[in-house]
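Below is one structure, written out as structure tokens; the observations come after it.
Heads up, one of the protein chains got dropped from this complex, but the rest are sitting where they should.
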Amino acid sequence: MTSISRCVLVLGGARSGKSTFAENLVLSGDGSAHYIATGRAWDDEMKQRIALHRERRGDVWNIHEEPIDLTHVLQQLDQPDNVILVDCLTLWVTNLMLEEGADVEGAFSALVQHAAKARANIVFVSNEVGLGIVPDNRMAREFRDHVGRLHQQIASVASEVYFIAAGLPLKMKG
Amino acid sequence: MTSISRCVLVLGGARSGKSTFAENLVLSGDGSAHYIATGRAWDDEMKQRIALHRERRGDVWNIHEEPIDLTHVLQQLDQPDNVILVDCLTLWVTNLMLEEGADVEGAFSALVQHAAKARANIVFVSNEVGLGIVPDNRMAREFRDHVGRLHQQIASVASEVYFIAAGLPLKMKG
Partner (left out) sequence: MTSISRCVLVLGGARSGKSTFAENLVLSGDGSAHYIATGRAWDDEMKQRIALHRERRGDVWNIHEEPIDLTHVLQQLDQPDNVILVDCLTLWVTNLMLEEGADVEGAFSALVQHAAKARANIVFVSNEVGLGIVPDNRMAREFRDHVGRLHQQIASVASEVYFIAAGLPLKMKG
């Protein structure tokens, strides 16, 4: 009998507790815990978060840093006994948009196709950014359009989707 | 026996999938499907959306464009076998605010009074815009205050209210 792997999307606002919720999801399950940090090393908050993972939980987490080729790293880790936390999709979209010549929508399709058939369990963390006033800045508008489209695509193949506010989960799917 | 007409409010962020959800709601029901586009023709995205409706679904949708006198168009279409999609309230509020001498709150009251007693089924789509940082810009603050008040009023007379995130509906009422 083949067990079905989980593909989870955890959405939430800034400081909503979404990463902590996602980390607990991963650590509450069986399997090897992998952490893919998509933030560039020059992002202080991400540096701090990775350092915190390294120091406190180095014995539990296998840590990977990948700002662009997220799907490639997921493919390399695609074993049924792996549980992979991707933190976070919004930083990955930012990196893609800043990468010269990157095919943003093409990268989304590749990720979604992988997520739909992955054998590893994957927990994606992402920021909901589309619930404020339309930004003046064109780049910010494109960013939130990209992020919104990616969320819809990942949610359509995910087995579970959670919306986190004030540290509390609201199950949207699953 | 008189059947009760549905009045539905579909809220969501940018690229949340709210319009697609609302379109499916309309097309899954019986009756003639009407689409009221409130965006000005100079809004590229709306032009594209209307063109897409015209080309792909011209045989299914009756398309109307009305940036200001939304309630008047709804009154003209107020037959029990009509299902009307209004896309979207936020653009309508924007147009009212830019219209010299317009009575924004008066227009809201007229719309809500019509919605409360309409014989046609109506599905309103609108952007939730009040969940970010308070905008610096006074016009933007007034806009989000207007939109928030309109949502409360429409929700109070609606038979169903949905909040959409990542393409997934959360039923708030109904």
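Just so it is clear, A and B label the chains in written order, and each chain counts residues from 1 on its own.
Definition applied: contacts are C-beta pairs under 8 Å (C-beta built on N, C-alpha and C of every residue); 3 or more make two chains touch, one makes a residue touch a chain.
What you see is a predicted model, and the numbers here were worked out from it, not measured in a lab.
By the touch criterion stated above, the residues of chain A touching the omitted chain are 13-17, 128-133, 135, 140, 143-144, 165-168, 170.
In the full complex, the hidden chain is touched by chain B at residues 9, 11, 13, 128-134, 144-145, 147-149, 151-152, 154-156, 161, 163, 170, 172-173.
Keep this in mind: only the chains that are shown with their structure count from here on.
Superposition of chain A on chain B using C-alpha atoms only gives a rotation of 120 degrees, nearest 5. Mean C-alpha positions place chain A and chain B at a centre distance of 32 Å.
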